[in-house]
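Sharing a structure, written as structure tokens. Questions coming.
Note that this complex is displayed minus one protein chain, with the remaining chains in position.
Letters A, B and C mark the chains in the order given here, with residues in each chain numbered from 1 onward.
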Amino acid sequence: MGILVVLLVVMVGVMALSTDGFLTERNLTNLLKQMVTTGLLAFGMLVVILTGGIDLSVGSVVAFTGIVSAGLIADLPIPVAMAVAIAAGIGFGLINGILVAGFNLAPFVVTLAALTTIRGLAFVYSEVPISPSDPGFFSLGTAMVGPIPLTTVIMFAVFIVGGIFLSQTPAGRAIYAIGGNAETVRLAGISVRKHVVLAYAISGACAGLAGVILASRVGIAQPSVGVAFELDAIAACVIGGASLAGGRGSVRAAFGGVLVLALINNLLNLHGVQSYWQQVLKGLIIVAVILVQRRSQRRRT
Amino acid sequence: MGILVVLLVVMVGVMALSTDGFLTERNLTNLLKQMVTTGLLAFGMLVVILTGGIDLSVGSVVAFTGIVSAGLIADLPIPVAMAVAIAAGIGFGLINGILVAGFNLAPFVVTLAALTTIRGLAFVYSEVPISPSDPGFFSLGTAMVGPIPLTTVIMFAVFIVGGIFLSQTPAGRAIYAIGGNAETVRLAGISVRKHVVLAYAISGACAGLAGVILASRVGIAQPSVGVAFELDAIAACVIGGASLAGGRGSVRAAFGGVLVLALINNLLNLHGVQSYWQQVLKGLIIVAVILVQRRSQRRRT
Amino acid sequence: ACSSDKDGDGSGDGKAKGRTVGVANFTLGGPYFNGMDRAIKAQAESKGVTVISTDANGDAAKLASNVEDLISRKVDAVIISGGPLESAPAALNSLKAAKIPVILVDRKFQTGEYTSWIGPDNQRIGVQDGEFLAKQLPDGGKVAIIKGGPADNSIGLARTNGLKSALGKDSKFTLVEAPDFGNWGSDGGLAVMESLLASHKDLKAVFCENDAMCLGAQRAIANANLSSQIIIAGVDGQLEALQEIAKGGNYVVTGLNSADQIGRLGLDRAIEVLDGKNVEKDTVVDSPQITKQNAQEFIDKSKS
């Protein structure tokens, strides 16, 4: 954790010194807005990763819930339409969780299959983008709370409440414990199944929320959105030190990972690096970040 | 393993009865051709998965080696150009392996970074597709050995030689053992580092070969090809019963997984299922397959 | 499954019935290509032709194998909607070997033999947009370009090059290419525009390689309260874009690249070929400029 803070400070320093665009209000607001999707997905992903699982389906859930929320407002009040869409996200999470925990299937394949199926369903719901005419639909994505976008506030709220949930509630501790040793948890009379299902449902809820927010922010919902979103979410968790084997990882550090990714993108953009060189550099920077982190971890033990 | 054979037989039966197109020579040839890329990638992936790792970069390596091989034939003889491209694939694998085993970094993030970087490099090498004018470039992808495409023969050769490597050589056994318990292997005097690097190099080699074959078969090399190929390769391994925790999985079963995926695609295509519904059904069928497999495993133990 | 015994609306040619046409889509992951696929199907239904449509999910090899699957299913003709593909030699070779006519829609391949092509002139649309922007901005200024990507997407390249050829020679204009791609979607257009606005506050206009990205960019501009300063030019004629243009806001122009029209013409062309008619090899479909003046007309047309 400590090293991540150092890294972030260094990155911010580099950016502030090397570009004049970085410390402008507009750029900082962008930064805050642009990390919302990855941030929400990363929190849900972290919960699943803590149980020793993985959720590859989040990108498809973003697409599905986005397009459904935009579609439903033709018939339903906006908040209800959005709630239904998020509920659909939770529903997908529940199915993932039941397949993983109830039927003991590998999370990677279950959620890979879900990725495919849910993407298909998004297109089945609407082949074409849906652009709601009611401007109320956009307010979630564009409202500001003082200088900070509402969506960013929501993301912070999810991280704070989520952090408390994971560290201070019995269910949260059970999720950590399951990733450490599921058998022991079972023997302690705690239902492993229930908590694993809960973890996937949380991931589904986060993805659903992210989907609704994204559609509202962009102002148009597309069934093709969200491809490969899961990779950034997973990367954020792992940069934040989470172990894909489960049981290790923290909300604060995962948020650090989200920030690192957002800063890398921002840095490359502000420097006007060409798109494919951006890709080359992004990969190299990620490796550098986890190398530095690993070094510092080793020194500590 | 047994249940996979049953499943395959059932699938083939269903297809033969439900469509008239399935048992035609052309369709069977298609099937043989279509599984080559996933097959090659799945073998390399299996080797990495056996060590407890994962290689997300294979799709990008396919793109890079394809475009490099097509680009180099302007200056080099075709076989040399192809060999250089495959060597590049091995090189990427070596770097992945060294970062994972030498620096003890999480395979998921290392190869995710590699996915991004290598994709970028493919575009750096050539922004535009390269369509070689020398028809010799296409012969690898289009030649037939009797009724069987040459590329299919190559894939089978990789599976057979690879199967012998994994089951009958000290290095192959070491790779299995490392996935089971790397610490024990190290204390048995076997270099874990060397064998993990070898595993990623093999995956890189397979991806390189797949990239060259694909460019030659399609007749044009694109830097944007191969997105999400890693998912099918991983799915094939897991459908074949490999454990992503390492140490468990077989070449024969992974090949079964490749066949299952190819048959699903073929089935949906021959039945003329609508594209989005294909995605929906593909995901559902994959879940059904692993459910059946899991059931039968449980019954056995 | 859509062929029926009852006579069509009269336009149905007796011989067309019972025919099967395969459609090989490179991707259906975007509204444009989607619309193309739907147009072909709709036209086929009205002509009593069966359509088998496949989706390669953006994978050139899968396109080749889908074409092979179509040949296995004994289709009479194949329509290829190649998306950004430069060429598909393997698919074209198998079709040639199977003696099946190939109609290309939207995308003209650089190499390989095809029977007929129907599509837009992407460079021309870019030029049109550029010329319109030049007229709107007599004092010149900074114009941003949002590309779809990836870098090998030559449809986008043609459009951007068209725009550049129209504006680039005029020293009043400074062109700013966004460093990262909008991936042809509204979400990408939004994010790219946000980044652009952070470093270029003085933009006068933005051109996107398609309307979907423009719609996202428009929202970013609105969020930044710059709607009165920055005008927007797109390509495609996506319904939502037409509606924005009709409103008379800062979305000022697009060039129609009608998936519907091209798709329908593509199917008709396939039937003509199968009927043994002599057809034009390459057909460029007009890309009328759509501005506030004529937007409603196109909206009505697309809704009918």
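Heads up, the rule we're going with is that a residue touches a chain if its C-beta (ideal position, glycine included) is under 8 Å from a C-beta of that chain, and two chains touch if they have at least 3 such contacts.
Just so we're on the same page, contacts and distances are computed from a predicted model.
Per the UniProt record, the absent chain's protein name among "Na(+)/H(+) antiporter subunit A", "NADH-quinone oxidoreductase subunit K", "Probable glycine dehydrogenase (decarboxylating) subunit 1" or "Sugar ABC transporter ATP-binding protein" is "Sugar ABC transporter ATP-binding protein".
Touched by the hidden chain within the whole complex are the displayed chains A, B.
Only one of B:Gly71, B:Gly247 or B:Gly272 touches the absent chain when the whole complex is considered: B:Gly247. Considering A:Ala177, A:Ile239 or A:Val287, the position touching the chain not shown turns out to be A:Ala177 (whole complex).
Considering B:Ala16, B:Ala143 or B:Ile164, the position touching the chain not shown turns out to be B:Ile164 (whole complex). Considering B:Ser18, B:Asn104, B:Ser139 or B:Thr184, the position touching the chain not shown turns out to be B:Thr184 (whole complex). Mapped onto chain A, the footprint of the missing chain covers residues 164, 168-170, 173-174, 176-177, 179-181, 183-190, 247-248.
Contacts to the hidden chain, counted on chain B, fall at residues 164, 168-170, 173-174, 176-177, 179-181, 183-191, 243, 246-248, 301.
Here is the rule we go by: only the chains that are shown with their structure count from here on.
In terms of their C-alpha centroids, the spacing between chain A and chain B amounts to 29 Å. Among the residues of chain A, those in touch with two or more other chains are 123, 127, 275-276, 278. Those residues of chain C in touch with two or more other chains are numbered 28, 150-151.
Residues of chain C touching chain A in their complex: 28-31, 34-35, 38, 147, 149-151, 179-181, 185-187, 189-191, 194-195, 197-199, 201, 212, 215-216, 218-219, 222-224, 238-240, 243.
Listed in rising order, the residues of chain C touching chain B in the complex are 25, 28, 37, 52-55, 58-61, 64-66, 68-69, 71-74, 84-90, 93, 110-112, 150-154.
Within the complex formed with chain A, the chain B residues making contact are 56, 99, 103-106, 108-110, 112-121, 123-124, 127, 228, 231, 234-235, 238-239, 243-245, 275-284, 286-287, 290-291, 294, 298.
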